[in-house]
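Here the structure comes first, spelled out in structure tokens, and everything after it is commentary.
Right after this comes chain A.
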Amino acid sequence: MTPVLILALLTGAILFGVGIYGALSQTNLVMIMMGVELILAGALVNLVAFWRFLHPEVYAGQMFVLVVMTVMAVEMAVGFGVAIARFRAKGSVEMEEAGDLKG
Partner candidate 1 sequence: MVVQAFFVGVFGLAAIGFGVAVFRTASMVRSALALLFSQAAVGCMFLAMQAEFLGVLQIMMMATEMSIMAIFMVMFMMDPGGLGGMDMSHQKRFSIGAGAIAAATAISVALFSDWGPIVAEAPDAAMQTRELGFEMLGRSMLVFETAAITILTAMIAATAVAIPVRQPGVDTGKLDKGNGDKEQEASK
Partner candidate 2 sequence: MTVALVLLTLLVGAWLLAVIEAWLTTGRLRPVAPLLAGLSHLGRESILARKPDRLFFETAPVLLLVVAVLGAAVLPLAPDLVIADLATGALFLNAVLAYVLVSLIMAGWGPNGAYAMVGGWRFLGQLIAYSMLIVMPITATAMRAESLLNSAIVESQAGLWNIVYQPLGFVLFFIAAIALAFRSPFDLPTAPGELAGGVDAEYTGVRLAVLRLARLVMVITLSAATTVFFLGGWQGPLLPPWAWSLIKTLAVAVSMLLVGFYLPRIREADLLGWCWKLGIPLALLNILIVGLLILVVP
């Protein structure tokens, strides 16, 4: 068992936890997106670590990382699109005020 793999996985896990905390605790849509970015960063670290230490000869692992990066970009684009639209309509991107999203 290599310590480097564990080190990377621990980092990924902590980043994931910090991201979860951020996404749940923040009231502003953009700040929540920051939390999500951190969650995805944690996932990325894990993916790269798995690729490197378990199957460096399988490039689908790297491909997976690229797909997650794409997801990050898509998340940003859609998130900001929603943020602009919401700000335009309601004057706020605060989740406390997004009462109309409740059932």
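The candidates came about this way: all candidates are chains of the complex that A comes from, given by their letters.
Heads up, the rule we're going with is that contacts are C-beta pairs under 8 Å (C-beta built on N, C-alpha and C of every residue); 3 or more make two chains touch, one makes a residue touch a chain; residues count from 1.
In this text, all values refer to a predicted model and were calculated from it rather than measured experimentally.
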| Hey, among 1 or 2, which one's touching chain A in this complex? | 1
| request: Please give the residue numbers of chain A that touch candidate 1 in the complex, ascending. | output: 1-22, 24-31, 33-35, 37-38, 41-42, 44-45, 48-49, 51-57, 59-60, 62-63, 65-67, 69-70, 72-74, 76-78, 80-85, 87-88, 93, 95-96
